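Contents: one structure, followed by commentary.
Below, a portion of the complex is reproduced, with chain positions unchanged.
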Amino acid sequence: MPPIINVKTDSRIEMVDITAAVRKELSRSGITDGTCVVYVPHTTSGITINEGADPAVCRDILMKLNDLVPANAGYLHMEGNADSHIKASLMGSSVTVLVEEGRLVLGTWQKIFFCEFDGPRSRKAFVSIR
Amino acid sequence: MPPIINVKTDSRIEMVDITAAVRKELSRSGITDGTCVVYVPHTTSGITINEGADPAVCRDILMKLNDLVPANAGYLHMEGNADSHIKASLMGSSVTVLVEEGRLVLGTWQKIFFCEFDGPRSRKAFVSIR
């Protein structure tokens, strides 16, 4: 298994900033130049990069996803989380970040967010740096 | 050209599970540890990773995409497939999956789906494993 970041969520839908955990894995890897892929192995969660300074940004993203893809809106999938699967595909299952001089090349306001869409749950993300 | 996966679709919009074909390319490559990129060279199809156990999940994803981006809804592009282009960008043109010990590191329920949005067509996806 690749290095794992564990994520615990408290709500049905929630964005969790995992940037510090990704940086820790980068530091452990000893790699100074390359590419970092963070991959989510779940089908009702996703991952995205967005602003971390004002938590209202994540709340707006989640509200809009709920607005576009409401829960329990006549879906065929009978487990009550069809909306979670759809939201997951809209955000995507991985992000790729460049690595230079031992650091993630993120913009000033960018943070990496694990996106839970069917919580609360204990989840994980894989990190691969090459 | 990189290794090609051929995909034949029967409907205007359709998700095709190409996981087995990607695994075959991985096996052929002989690579045991690295990163696998599956890339779609079309502008009216995309690619996503989601649940493969219940086919209703894919039907829900496609229904929601049709609901958010209906066909023939006053678009400027005159070829009748403006919605297909928009759906393609919402899903994305590639997925990245980690490779360890000769295997794709997918979650229990995850499958890789080629997403046709302007079928039926004969399409292809490229696989690059490094």
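Every chain is named by a letter (A and B) in the order it is written, and numbering of its residues begins at 1.
The rule is simple: a contact is a pair of C-beta atoms (placed from the backbone, for glycine too) under 8 Å apart; a residue touches a chain by one contact, two chains touch by 3 or more.
From a predicted model like this one, the values you see are computed outputs, not experimental measurements.
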Shown here are 2 copies; how many are in the complete complex?
3
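What we mean here is this: only the chains that are shown with their structure count from here on.
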Would you kindly tell me how far, in whole Å, the mean C-alpha position of chain B lies from that of chain A?
20
Would you tell me which residues of chain A are touching chain B in their complex?
1-2, 37, 39-43, 68-69, 75-79, 82, 85-86, 88-90, 92-94, 96, 126, 128, 130
In their shared complex, at which residues does chain B touch chain A?
34-35, 48-51, 54, 56-57, 59-61, 63-64, 68, 90-92, 95-98, 100, 105-110
